[in-house]
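As you look at this complex, bear in mind that one protein chain is not there, while each of the others sits in place.
Chains here go by letter, A, B and C, matching the order in which they are written, and residues are numbered from 1 within each.
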Amino acid sequence: MDPIERLSSLFEKFPGIGPRQAQRFVQFLLRNSTSGRRKLIDALENLGGAVHQCPECMRFHAGNKKICNMCTNSERNDSQLAVVASDADLGALERSGTYRGRYFVLGGTISLASEKMSGLRIKELNMRINDLRNRYEKFGEVILAFPANPEGDATEIRLREELEQGFPLLKVTSLGRGLSTGSELEYADPETIKSALEGRR
Amino acid sequence: MDPIERLSSLFEKFPGIGPRQAQRFVQFLLRNSTSGRRKLIDALENLGGAVHQCPECMRFHAGNKKICNMCTNSERNDSQLAVVASDADLGALERSGTYRGRYFVLGGTISLASEKMSGLRIKELNMRINDLRNRYEKFGEVILAFPANPEGDATEIRLREELEQGFPLLKVTSLGRGLSTGSELEYADPETIKSALEGRR
Amino acid sequence: MDPIERLSSLFEKFPGIGPRQAQRFVQFLLRNSTSGRRKLIDALENLGGAVHQCPECMRFHAGNKKICNMCTNSERNDSQLAVVASDADLGALERSGTYRGRYFVLGGTISLASEKMSGLRIKELNMRINDLRNRYEKFGEVILAFPANPEGDATEIRLREELEQGFPLLKVTSLGRGLSTGSELEYADPETIKSALEGRR
Partner (left out) sequence: MDPIERLSSLFEKFPGIGPRQAQRFVQFLLRNSTSGRRKLIDALENLGGAVHQCPECMRFHAGNKKICNMCTNSERNDSQLAVVASDADLGALERSGTYRGRYFVLGGTISLASEKMSGLRIKELNMRINDLRNRYEKFGEVILAFPANPEGDATEIRLREELEQGFPLLKVTSLGRGLSTGSELEYADPETIKSALEGRR
């Protein structure tokens, strides 16, 4: 395979990128200067060296220390732990400006094909909860913050079982369902209307 | 204006219909048989005669009596009244299969331009609530079921004020907000995430 | 079926209208005044009486005479006849401001399922061409103006055969193919590029 095709085939593996756009990326880089490409290569090389996975929340970060600055931040609320599927979901929760507790990135959701939790950081989650319980007396709630789709639901159900068995005194909650901002009632699905009625306040 | 253009201009006023589709409707009717058009004319004429507006819930219906069969149904839950903006929203709530209480169609939401409630059936709602209170001892909750958009929110706030002043003992609730079925956490807006966190269970 | 459902089911037969939008139409008409609905009924009733199908070009029109004012217009170019599938296609050709010849509406295209021309106005087209030949010495070209899709292509092929057999001296042309306004070369399909290369000027 020639270098143009090889690079194009690597870009095709990027999330959401098809052959046509992969080729446009290569053309874009070819038209770019040598120093422009060098910057990209340098940034990619730094990614390996300078980025760590935080051993507490499991997210990737570029701090100087192994533990990320969110986990070392003493101003966070030590009573709550939000379990999310991915770094991107952690980012969304954080951007909402509402949640101030601790995080744990599970690394995905259950695949409905296999229904297995292999690949997910279950053991690490148990260790993280034990650690929080030992460190902070007021720690008492795990919030399962998964997407509102079948995979997210299945993960929530399985994890809730696990945690309620392993930590009987812990409060395990899930994100509320209902009308999301901008929804018309007329077009809402029955499941969402049911949640909205149950969750009325 | 010739008959083709006149009919086309009337179809253009239908919700969601532009000039191009209005013209297609006319062409469709021209290609139709005379008896096909006659059926449509008959159905339109019957609409005026056979359809009533229920004096209790204010929705349009085609029952034999003025009061609709939902309002006369003695199996409904007499403790709750859902206030909705439109007949279509009433239909969505009913299709969800969760709600079994009574209904009231307000006839719209507050327009953000005018911020006025004129045009909405406020007086009729007050009479409806008084009537339910007199008739059913267990009546005790009004559920404001408006769309999750600025107009729906404004209507909810204003109506809640009104009702809490006018009926201090009445419980006034609103539909729960949160992730709607199928939403990814990653793409959810901050407002929805905030509601989902607050409404966690 | 009650009057609301009956009208809704008739609107569902309109081109491009599903059950949800059909219901919105009925709600729109219910909220409308009686005189608003009366206007629509009148316009529908006039359609039958005041609209004729022109016996020359076969389009529907609302002129006082049976023959439409495009066919009686002596300023049109009598040397050309454009054969189109529908009144809407005739309208598009006319709006382009380029074509000044005569028209004939075939009433559809060949269905690829049946490959039959039944239902199309083939006999009427032959009569129309004969009539133009008798009336205008300079008449000499039939332009087959069909959509650039498989049905349009099949209709063009079959009609061209018919006309070349029936009228050996007549010039039969079809619309040019190529890049349409706004197309990127990069995303054009091979067939379009081929036409654009063949039709280069």
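FYI, contacts are C-beta pairs under 8 Å (C-beta built on N, C-alpha and C of every residue); 3 or more make two chains touch, one makes a residue touch a chain.
Predicted model, so just to flag it, every value in this text is computed and none were measured.
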{"item": "Chain not shown, touching residues in subunit A", "value": "2-7, 10, 14-16, 21, 23-30, 34, 37, 39-41, 43-51, 60-63, 86-88, 91"}
{"item": "Touch residues of subunit C, complete complex, unshown partner", "value": "84-86, 88-89, 91-93, 95-99, 143, 145-149, 152, 173-201"}
